[in-house]
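Quick one: the structure is below, and I'll ask about it shortly.
Note that one protein chain is taken out, while the other chains of the complex remain in position.
Each chain carries a letter (A, B and C) given by its place in the written order, and its residues are counted from 1.
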Amino acid sequence: MSHEQYHSIIEELHECMAACNHCYDACLKEENMNMMAECIRLDRECADICAYLEQAIVRGTPFISELGQVCATICERCGNECQKHENDHCKKCAEACFKCAEACQKLTA
Amino acid sequence: MSHEQYHSIIEELHECMAACNHCYDACLKEENMNMMAECIRLDRECADICAYLEQAIVRGTPFISELGQVCATICERCGNECQKHENDHCKKCAEACFKCAEACQKLTA
Amino acid sequence: MSHEQYHSIIEELHECMAACNHCYDACLKEENMNMMAECIRLDRECADICAYLEQAIVRGTPFISELGQVCATICERCGNECQKHENDHCKKCAEACFKCAEACQKLTA
Partner (left out) sequence: MSHEQYHSIIEELHECMAACNHCYDACLKEENMNMMAECIRLDRECADICAYLEQAIVRGTPFISELGQVCATICERCGNECQKHENDHCKKCAEACFKCAEACQKLTA
């Protein structure tokens, strides 16, 4: 992994973790929470795997390709759910998820 | 820490992590989720710190007392929220939280 | 996943997480640590993914198959490293890793 690619993936994972946790926090304050159940669930899944992979990469994990693949899958699923909703936090989260999924896919090559 | 105390705390942390995550999962399927927002939030906080402390203890962390204190605080707050609700998963979670909080307090002595 | 299979996988993940962290802790106290560098590294990787998957399963993650696959890979690699060493903590860790890898592989079916 080049120095540039490394900084880029760490940045995307960090942004996605933050966007997912903001969205999770905001969903828990929505007036109609029942519509947001899948969003809350996937926000946590996605935030946790992004935080995990970020740490794994900086400690030099030998499993960057395998972890990148599962992270890409989770990011994409979370992005797909978030983009169904009109809330600003969901739109921003979907965007971060898709950018991160794309970056993670490059790790698996 | 004696061998017995060690096994006891690991057991309580594991049970509490599981009860919190079950309660979280069940809350996300409730018909009236808005009543459960605080419960969902605290279930995640409590599950995460219990899972964290469990790992920290088995790897021989030097911070067992400090981490035990914060875990006790979070378990107690989660138990207090869960016991407000009538759902079976909340009742079981509250019980696990209070047992775990008590065990964690012994770590801080 | 049947009730039995569920309890079995949670048990294996928990045992493997504990064995890896014990091995990690013991390796950091060995007289000749340089021989144990790969073991220390893989113990952390394996403990972290087992703890992660355990929580993910009990919270009802939709990604059980994908996470099970990466966990199986990491457990197997850690077991292969640990079984190269004569220390009791390494032997026990290798055994826990191989049992856990087998259980994780069943999650991916």
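Side notes on the structure shown:
In this text, contacts are C-beta pairs under 8 Å (C-beta built on N, C-alpha and C of every residue); 3 or more make two chains touch, one makes a residue touch a chain.
This is a predicted model, so every value here is computed, not measured.
Considering the complete complex, the chain that is not shown touches A, B, C.
When the whole complex is considered, the residue among B:Met33, B:Cys50, B:Leu67 or B:Cys82 that touches the unshown chain is B:Leu67. The missing chain, though absent from the display, is touched by one residue of C:Arg44, C:Arg59, C:His85 or C:Lys99; that residue is C:Arg44. Within the whole complex, the absent chain has one touching residue among A:Glu12, A:Glu30, A:Glu54 or A:Glu81, and that is A:Glu54.
By the touch criterion stated above, the residues of chain C touching the omitted chain are 28-29, 31-34, 37, 40-41, 44.
Although one chain is not drawn, its touching partners on chain B can still be listed: residues 41-42, 44-45, 48, 52, 56, 59-63, 66-67, 69-70, 73-74, 77.
For chain A, the residues touching the absent chain in the complete assembly are 10, 14, 17-18, 21-22, 24-25, 47-48, 51, 54-55, 58-60.
Please note the rule applied: only the chains that are shown with their structure count from here on.
Those residues of chain B in touch with two or more other chains do not exist in this structure.
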